[in-house]
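Got a structure here, written out as structure tokens. Questions coming.
Taken from a larger complex, these chains appear in their original positions, while the remainder are omitted.
Chain lettering (A and B) follows the sequence in which the chains are written, and residue indices restart at 1 in each chain.
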Amino acid sequence: MTDSAFAFGLGVGTHNSHGEWLEVFFPAPLLHPPAEVAAAAADCDSGKALDGPALRALKDALDAAGATEQAAIAAQFAATGQPVVAVLLTADVAPENVPEGYLKLHLLSHRLVPPHGTNLDGLFGVLPNVAWTSEGAIDINELPARQLAARLRGETLEVSCVDKFPKMTNYVVPKGVRIAHTARVRLGAHLGEGTTVMHEGFVNFNAGTDGPGMIEGRISAGVRIGAGSDLGGGCSTIGTLSGGGNIVISIGRECLIGANGGIGIPLGDRCTVEAGLFITAGTKVTMLDADGNAVETVKARELAGKSDMLFRRNSGTGTVECLTNRSAVELNEELHAHN
Amino acid sequence: MTDSAFAFGLGVGTHNSHGEWLEVFFPAPLLHPPAEVAAAAADCDSGKALDGPALRALKDALDAAGATEQAAIAAQFAATGQPVVAVLLTADVAPENVPEGYLKLHLLSHRLVPPHGTNLDGLFGVLPNVAWTSEGAIDINELPARQLAARLRGETLEVSCVDKFPKMTNYVVPKGVRIAHTARVRLGAHLGEGTTVMHEGFVNFNAGTDGPGMIEGRISAGVRIGAGSDLGGGCSTIGTLSGGGNIVISIGRECLIGANGGIGIPLGDRCTVEAGLFITAGTKVTMLDADGNAVETVKARELAGKSDMLFRRNSGTGTVECLTNRSAVELNEELHAHN
């Protein structure tokens, strides 16, 4: 048997009053589902809610295919009044509707694909802007009436997010992570095992960590952080090289970006950026030799992806300097203690 | 017919156990209501909840005045057990009680007035400190008993805010905005159409944007951001000039404050502050000519309100420099891509 498709998922979601999808929750998405599962779902329409007979037929087909976990979900779905959907992506192409977009975001957050591991072209256009509330997802246009109705009942409709992307933890909490304040992690974030995202940390979609790591800074869309690297409180990662087009920012293994610092270039392994220092692609950096003598001055973008660099601003002269081959281990250990 | 008053609103709110107002929600506030509406509401007391007969009389008067939307709200209010109130502000004077204060905050967030567009003198003294919870607004003094009661029922009373100002989105979500994390925008914020407030963005009351704009930094009380301007992640705007008294900070059109940067002076149009650089009013800035040569050194406060400035800290010498007339368009376009 060979894998026959890119991904599959059974989802339960929310419609607005016009029957349009606002969001979909996939409890157990599959990457590269077995051929039998793909065959069982071959006739499903990713944009349309399944009716009762179609859902029962799919359940039986999944059972026949030996996909007991998926069949069990289908059986549970039969008992709900919420709209349910089956999405089979035969290939990793751009998402065409809300269920497809949400399935892809789930693949990332379930760690089935890494950041940049699935085609998200056009995702912003596919996803609607939604009010995420204590009564679930609500269409923006239907919100005022719902707010007033709640008030008249003596309740408050809590609106926690108005965005195309919901918080990840309302869909999946991957194993072995802590997320001190979940509003800071979007669905589509990829958090490796052993990742702690503190209150000031942030992780956008299609971005994340390999884990383990202590994240107290911001991981912008598309940025990937290697194992053992720490982001200090409030530090920033910029999504693309300044003036350099669409170069992807990443940070390698065992790096440390100090509190309130930031980077606009990708870093290799064991790099350190001093607290409070922002290295943009255009920063002129003075390279020091082992004796601390200036050797040359380069633009930071020329250092993109190199390892074993330590960046600091000389507190006497104001010069941004780079030392190489210095161990960042001590500073990393220190930061780990600050949780 | 001429406008006869400053503002009008029908509100439904919360009392503490002593019958004192904690907060009021106005579903459809009016700026400069028609004279007939003002006449219909002329006898209402802004501090007192309406009883049934008074509410019905007001509903009839609004109907007679042709104010069908307001009359419909009054009709809906008749069916609730919550305290309701009618607030008519004949002139834009300082708020005298909770309903008046809340009506003014609604005017800002409904975009009926811009920041500094209504008199908020004494507002802190008028508004009580409230516990905002999953059971609505609760008097701070009544909170411990409510928390214990919830626990004994096997529930948790979620206390999301302890403050004089609630989050805006529980009162109004203006058209055409995204707010990734709503706890960061206070009622009384003014978000222009096309504004996106990302997770690290913040908007205080009596402050905001003309829109469009990408807000990933903090807009302090009183600060106004012009169309097309972006605040980078974690950047700061300070409310008044250091040593300069009560000068209002604002940022003009098409400006960019880089991530983790900050300003303590107002800026004109098309200004850029480099990521990580904080310009306070007292910063000595070296002005460069078109060839990059130093021309003079001035205190940043002398540059207040000027356009077409780019601020950076020279990464070789540590000198804070200002280039003029350089287009900020490229950097702006880059930031727009980081959502």
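Just so it is clear, a contact is a pair of C-beta atoms (placed from the backbone, for glycine too) under 8 Å apart; a residue touches a chain by one contact, two chains touch by 3 or more.
Bear in mind that the values here come from a model prediction, so they are computed numbers and not experimental data.
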| item | value |
| --- | --- |
| Number of identical chains in the entire complex, 2 depicted | 3 |
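Going forward, only the chains that are shown with their structure count from here on.
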| item | value |
| --- | --- |
| For chain A paired with chain B, centre-to-centre distance based on mean C-alpha positions, whole Å | 30 |
| Touching residues on chain B, where the partner in the complex is chain A | 12, 25, 27, 73, 76-77, 79-82, 134, 136-137, 160, 167, 169-173, 177-183, 199-200, 232-234, 258-260, 274-277, 313-319, 330-331, 334, 337-339 |
| Contact set on chain A toward chain B in their complex | 129, 131, 134, 140, 143-144, 147-148, 151-165, 183-184, 186, 202, 218, 220-221, 234-236, 238-240, 242-243, 260-262, 264, 276-278, 280, 283-286, 297, 313-314, 317-320 |
